[in-house]
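Left out: one protein chain. Kept in place: all the others.
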Amino acid sequence: MNAKPRWLMFVDALSLILFLAAAAMVLFYAPTERMMGEVQRVFYFHVATAWVGMLGFCAAGVAGIAYLRTADLKWDRISLAAVEISLVFFFAAIVQGSVWARPSWGTWWTWDSRLTTAAIVEMVYLAYLLLRQGIDDPERRARFGAIYTLAGFVSVPLTFISIRLLRTIHPVLIASGESTGGMNMTSEMVQTMVFSVITFSFIFVSLMARRVQLGRLAEQVEQARLQAVE
Amino acid sequence: MGRETSSAPASFISAVRAVVWKDLAAELRSRELLSSMLVFALLVVLIFNFALELDPQARLTATPGILWATFVFAGTLGLNRSMAIEKDRGCLDGLLLAPVDRSAIYFGKAISNLAFMVIVETVVLPVYSLLYNVNLFQPGLLLVILLGSVGYAAVGTLLASMAVQTRTRDVLLPILLFPLLIPVLIAAVKASAGFLAGLPLADVAPWLNLLLAYDVIFIAISFMVFDYVVEE
Partner (left out) sequence: MIEVRRLVKRFGLKTVLRGLDFQVQPGEFVALLGPNGAGKTTFLRILACLSRPNLGEVSIAGCRLPGQAAAVRMRLGVVSHLPLLYGDLTAEENLRFFARMYGLRQPEKRIAEVLGLVGLAPRRRDLTRTFSRGMQQRLAIGRAVLHDPDLMLLDEPYTGLDQDACAMLDTLLGQVAARGRTLVMASHDLERAAGMASRLDVLSRGVITASARCDEMDPSQVQAFYRQATEAPRGA
């Protein structure tokens, strides 16, 4: 078993520091939004977690393609790690979205195009986990997982377009509006948002590396077990 | 991935035709798949009737949704059955042993699955028209149903051939299929509603384009990845 790689420790520490700094910026540096008040502060981490979620799902799709081309199980571990982390972050983004939506739109949930797409994206990747659970052979699991992430990667933008189209054809429903639409951001706000996005990208990298490492260790344990059985 | 075409004696088209012929001939004899799909589809229509208490007003707006929900649910029944036939007696191996391109097998299965869908739809449509006194036989609507079914069969065949190789099998198919089908479902329901409400073609066109784009994209993807679904 290899010791913790040094760069990983560094990334872990850096993400922690950045996270504290970002939290401080969100709470103290960014000005209070005039229209929405304090609750608007949830916006910064909302954008950042959603960004990480999207990043992860894209990474999973790319890793899926890489797996199909190389048949190297390393890509499968990366793909799975990205999906698991993104599921959690995306869910956090949805929850923060509803916390924000409640006072500003007067409802926890609206069938707005982004929210709805986000919910469907969660379903796609939950289905991915269920698919993996039903397969014992690691290679087949990796192959099918890769195909499914690829299909999800393509269908999600189509889903977004179709829901968008749905709302523009029925303009009545658009009243609930776009998530960033009505907001005039000051430069402090923009800085805080960008900083949060960078911070969460680091957190994502650090979690990813950990999860991939965990997958590798699990494989080593399995290998040792198999050797012991023989 | 070596694509094997030149040396294979059975041409791509004739291999696809052979698979379709085989599926239709077997189904004509047993009628297991179609009869269960049909009975199930009619049951779904009935259940919607009670669940939604369809008065004449609600009928008009709910019809496209009910139709598509019916097709989608009945379709998974057919997809599962059609792939289980291949898996249960080792027939899939038999197909793979033949010197034909793997994607010919995919297209053969997808076309027969599409045929089963269309057969079920041609029975459900008149029955629905009769029961609820709406005229569903409009060329635009039929086009939408065809486009939607093509997309459904394209993705469905790919995912069913994966699902059948898992432990959870038939339970898994709808879970895998439905989230990816959302664009087809939205576009098909909206386009159907548009045609039923007599909207001008320009209003319906975006939905038709979306359906067409989905069909093309997913047929292309399935064509590219089917090798990986069947080869160990």
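Per-chain residue numbering starts at 1, and chain names A and B are given in the order in which the chains are listed.
Keep in mind that, in the parts below, a contact is a pair of C-beta atoms (placed from the backbone, for glycine too) under 8 Å apart; a residue touches a chain by one contact, two chains touch by 3 or more.
This structure is a prediction, so every number in the text was calculated from the model and none was measured.
Considering the whole complex, the hidden chain is in touch with A, B.
The missing chain, though absent from the display, is touched by one residue of B:Ala62, B:Ile85, B:Ala110 or B:Leu173; that residue is B:Ile85. Among the residues A:Glu38, A:Glu139 or A:Glu188, only A:Glu139 touches the chain that is left out of the figure. By the touch criterion stated above, the residues of chain A touching the omitted chain are 137-139, 219, 222-223, 226.
By the touch definition given at the top, chain B reaches the unshown chain through residues 2, 4-5, 7-11, 14-15, 17-19, 21-22, 25-27, 29-30, 32, 85, 89-91, 93-101, 231-232.
To be clear about the criterion, only the chains that are shown with their structure count from here on.
Rounded to whole angstrom units, the spacing between the C-alpha centres of chain A and chain B is 32.
Here chain B touches chain A in the complex through residues 155, 158-159, 162-163, 165-169, 172, 175-176, 178-180, 182-183, 186-187, 190, 203, 206-207, 210, 213-214, 217-218, 221, 225, 228-229, 232, going by the rule given at the top. Contacts from chain A toward chain B in the complex involve residues 68, 120, 123-124, 127, 130-131, 133-136, 139-140, 143-144, 146-148, 150-152, 154-155, 158-159, 161-163, 165-166, 169.
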